[in-house]
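Omission of a single protein chain aside, the complex is shown with its protein chains in their original locations.
Let's turn to subunit A:
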Amino acid sequence: MAERKGRPFNLKSQPGFTQIAWACVVFLYAPILVLIAFSFNENRSVVRWTEFSFDWYVSAFQNDGIRNAAIVSLKVATSATLIATTFATMAALATTRTAPFRGQGLAFGIINQPLMVPEIVTAVVTLSFFALVKQVTGLTGIGYLILAHTVFCIPFAYMPIRARLEDMNLTLEQAAADLYATPFRVFRRVTLPLMAPGILAGAMLAFVVSLDDVIITLMISGPGETTLPIYIFGQIRRGITPEINAVSTVLLGVSVLLVSSFFLIGRKKA
């Protein structure tokens, strides 16, 4: 009854929930902040703070292993993003703004399949499949890795594009068609510009999930196809150096930047 004396009874509040929410945020961010802080530590130790420095970033940048891994990562993520976003855009155009058609549920199921299978299962299953394909065709190369990344990037690219299309107004396209624009022209001059933010958002998500993938890449990447997360994984198992903190911080920064822009794009309504 004491609470009624001080302030009016708030029917939405529940005791302790505020504290738990704050604890949650601290729990989520404290480890990351510690990691970032120690990447700027001058000392070799990842335990005791001595002095601020950029030394570990410099040494990470000069490390050939890290540089090569970064190049592979960018190559794979860019290729996978381009293919996945194109396919996802086409699929989104086919599945939105239409009456239900035969096989629609099946198409949805297949597109979302990579999200429903545990990642480790996808990883070993893809490994078996690629091993067989390699045996039969004799083809090798980074194409396999790009293909595997493309598959799990498609649903991530598909979601925001589909959301954007569903919010879009049909009347503009109808108006263009009434003014004798050909279907292709309507698509190029009206539909595509309107859905562009969705496509950009989808591409960003695809890029982030490709850049961050560990398990699938770990299983199927061949020699010389070490991506940045795989490099980090190997180093952590061998022992901890502040250099890894520096690389991790950069990778975190890229993800945070992309995802923040994704949210900003999403706030502008169609």
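Keep in mind that, in the parts below, a contact is a pair of C-beta atoms (placed from the backbone, for glycine too) under 8 Å apart; a residue touches a chain by one contact, two chains touch by 3 or more; residues count from 1.
Basically, contacts and distances are computed from a predicted model.
Comparing "Bacterioferritin-associated ferredoxin", "ATP phosphoribosyltransferase", "ATP-binding cassette domain-containing protein" or "ABC transporter permease" against the UniProt entry of the hidden chain yields the protein name "ABC transporter permease".
The hidden chain makes contact, of the residues A:Ala69, A:Ala88, A:Met159 or A:Met195, with A:Ala88.
Within the entire complex, the positions of subunit A that touch the omitted partner chain are 9, 11-18, 20-21, 23-25, 27-32, 34-35, 38, 46-47, 86-88, 90-91, 93-95, 98, 101-103, 107, 110-111, 113-114, 116-129, 131-132, 147-148, 150-151, 154, 158, 205, 208, 211-212, 214-215, 218-219, 229, 232-233, 236-237, 240, 244, 248, 251-252, 255-256, 258-260, 263.
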